[in-house]
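Here the complex is missing one protein chain, while the rest keep their positions.
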Amino acid sequence: MSLVVNQLQCSRGDIALFEGLSFKLIPGQLMWLEGRNGSGKTTLLRTLCGLFLYDKGRIEWQGESTVSNMDTYRQNLLYLGHQNALKHDLNPVENLQTLSRLAGKSVSEEQTDEALQLFGLAGYEETPVRKLSQGQQRRVALSRLLLSDALLWILDEPFVALDVVAVELLQSILVKHVEQGGMVILTTHQALPIAEDKMLRLCLDRYV
Amino acid sequence: MFDSFRALVKRDLLLAMRRRSDVFTVLLFFIIVVSIFPLGISFEKAILQKIAPGVVWVAALLASTLALERIFANDYADGTLEQILLTAQPLSILVFAKIFAHWLLTGLPLVLIAPLAGLQYHLSATTIGTMMVMLLIGTPILSMIGAIGAALTLGLRGGGILISLLVLPLYIPVLVYGSGAIEASMQGDVSLQPYYLLLLAFLLLALVFAPWATAASLRISVE
Partner (left out) sequence: MAINWFKYSSPSSFYPLAGKIIPVFMTLAILLIMGGLYWGFFETPDVLSDQKQYYKIIYVHVASAWMAMWLYVVMVAWAVLGLIFNTRMSYMMASATAVTGAIMTALSLWTGAFWGQTSWGTWWDWDPRMTTQLILLFLYIGYIALQSAIEETRRSDRASAVLALVGLAIVPVIYYSINCPDPNECASLHQESSLKRVEPNILIAMLVVTAGFWMYCFAVILMRVRNIILQRESHTNWVERLEAFR
């Protein structure tokens, strides 16, 4: 159970973003991805998900290339990008249930209610997402973390638009996931209260 | 797998229920285009009957291309398309769910409203029946081929007009046999079976290849 990246190279429009990138992530570890704007953090995350094509190198999940192993890999993967992936005309419960069922897992209304409640959205279950604020929408999207049994979380700036309470909550959720043997890869400007031995730091500026 | 398929179809229908105007714009477009032709050509019964098959099909083609842009655009804009691409389910099945829902919302209404156009053009009941059957076989083909075009032009400026450019030439066989069958049914003693079979064969071909090609196009476009 590990994610191994070997000599990865990605480019955007004929210009290399990074090259020779290698790392290994094992269960119980969190990787904090750093780099200045335009260094390719989002591209790397999307590449790891298999959304973006890399030029050279290899990505392995459980010792097998993700190219041949894509389905097993995706079953263990949860990706949260810049966009919240919520339909504005549906309410939070409908959104969460559809997303779970798309991933091949059905969740009950109690489970979604519980997750939403934890993120302080009790009472908003029936409100269309378009009527929620930016921060609330982000919290609905983050509720997916509690409903998923994916091992590897790939999160692009998950703390954006969150207030202090929600930031602390998300931090504790990440810590718990790592302690339970999960894996996290994320980009953020927020400090993370995670022990140094459990945290990998990767700065993309060094791979240009 | 089937569960994901159902979930996606259900979601798209639910979204359409919450935003009904989107469904009606396509339908109204079809009705208006069909109604406008007699004003430009003639009110004479014989001429109207002569042009009816072509007019109905061209209107259906245009209405279908008009609706195509929306099939993936919203999902692309709010990030749900990425999530669809990231599931462990076979993407062509999910794409097929999208196309199916799209057809239910834009193709099927055209089939149901077609008798109205038939009355405007003084078509007989049998001819109207043929027209509906042909539309029922033909409009899914339009949705399938169109989905490829929609996936390829995803998120591009001026995507709507570009889709028509790519997709309309590919619609020609549907247009030829769709209107050909209606014309043949007006003559009475001509066998319609070859038309049905040809269009069904084309539908089968589209069913096999289009979801797969659309899935490949989506992966390319979402990168």
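Note that the chains are named A and B in the order they appear, and that numbering of residues resets to 1 at the start of each chain.
The definition used in the following text is that a residue touches a chain if its C-beta (ideal position, glycine included) is under 8 Å from a C-beta of that chain, and two chains touch if they have at least 3 such contacts.
Keep in mind that this is a model prediction, so the values were computed, not measured.
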item: Touch with the omitted chain, as defined above, among B:F5, B:Y121 or B:Y177; value: B:Y177
item: Touching residue (missing chain; options B:F72, B:Y121 or B:Y195); value: B:Y195
item: For subunit B, the residues touching the chain missing from this view; value: 145, 148-149, 152-153, 156-158, 162, 165-166, 168-170, 172-173, 176-177, 180, 184, 190-191, 194-195, 198, 202, 205, 209, 213, 216-217, 220-221, 223
item: Sites on subunit A contacted by the missing partner chain, in the whole complex; value: 12-15, 53
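Heads up, the rule we're going with is that only the chains that are shown with their structure count from here on.
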item: Separation of mean Cα positions, subunit B and subunit A [Å, integer]; value: 37
item: Residues on subunit B engaged by subunit A in the complex (per definition of touch); value: 1, 3-4, 6-8, 10-11, 14-15, 18-19, 74, 77-80, 82-89, 94, 222-223
item: Residue numbers on subunit A that touch subunit B, as the complex places them; value: 46, 49-53, 70-72, 74-75, 77, 79, 81-90, 94, 97-99, 101-104, 106, 128
